[in-house]
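In this view, the complex is presented without one of its protein chains, the others remaining in place.
Entry: chain A
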Amino acid sequence: MAIHTNAPILETVGLRKSYGAHEVLKGLDLSLDRGEVVALIGPSGSGKSTFIRCLNMLEMPTGGTLRFRQKEVHPGFRDKGEQIGIGTLRRHVGMVFQHFNLFPHKTVLQNVTEGPITVCKTPRKEAEERAMHLLGQVGLSEKHAAYPNHLSGGQKQRVAIARALAMQPEALLLDEVTSALDPELVGEVLAVIRKLAEDGMTMAIVTHEMAFAADVANRVLFLDQGVIAEEGSPDQVILNPQNPRLQGFVARFHG
């Protein structure tokens, strides 16, 4: 399939999510273009985590459309005709979680090679070489034989990023990846993400780190009560907010 440089990698049209009668996402439109970094900010309960989890269907949307490289994603695991399945979507769109979710029964290296070997059927040797390279990039080569429980939070999160990158994803979804870290460990993780952004990785980032979002994102979306309440460049949204609720929200972080 030809790659259109300006075509969105991920796209949602009128995406909705309800839990019973409670509607969390009320029709969201997003287009995540290649090489773009989009930051999702908003108060807790605004639906930003639910939204990013809908982008790889860890949460099943209850309405609207999700497209990956212009192909509609349907809720089954396998591809179906023109539509692609969740399995294909997730193989190409990585995710990093707030609580790392490393596999505790596997070493750091095995955590990183698990996806390529099990899902992509990459030969072990090749997968391990790529994994060691990635661990080097996140500064953890010497920890490859350690088990996750022996790592600090910041180290765990960097392994989790390497694990996602090992799948050679076309986009990365980062869901509050520094929220569970001790403050002094946040910097090392943000540095890795900043480097990814510089290298052109397409990313959607849910974050509370306003300065970081302003710095690294091309575009910022302010979610409030299940809708995109404001959208624009970091300058517009974070430094110069118009929406009164956004002004209040941003002020709390500068306070």
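Please note the rule applied: a contact is a pair of C-beta atoms (placed from the backbone, for glycine too) under 8 Å apart; a residue touches a chain by one contact, two chains touch by 3 or more; residues count from 1.
What we mean here is this: contacts and distances are computed from a predicted model.
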Missing subunit (named according to UniProt) among the choices "ABC transporter related protein", "Glutamate/aspartate import permease protein GltK", "MarR family transcriptional regulator" or "FMN-binding domain-containing protein": "Glutamate/aspartate import permease protein GltK"
Given A:Gly115, A:Gly154, A:Gly226 or A:Pro241, the one touching the chain that is not displayed: A:Gly115
Among A:Arg16, A:Lys71, A:His99 or A:His133, residue touching the chain not depicted: A:His99
From A:Lys48, A:Arg69 or A:Arg163, residue that would touch the chain that is not displayed: A:Arg163
Footprint left on chain A by the chain that the document does not show: 56, 58, 77, 86-88, 90-91, 94-95, 97, 99, 101-105, 114-115, 118-120, 149, 160, 163-164, 167
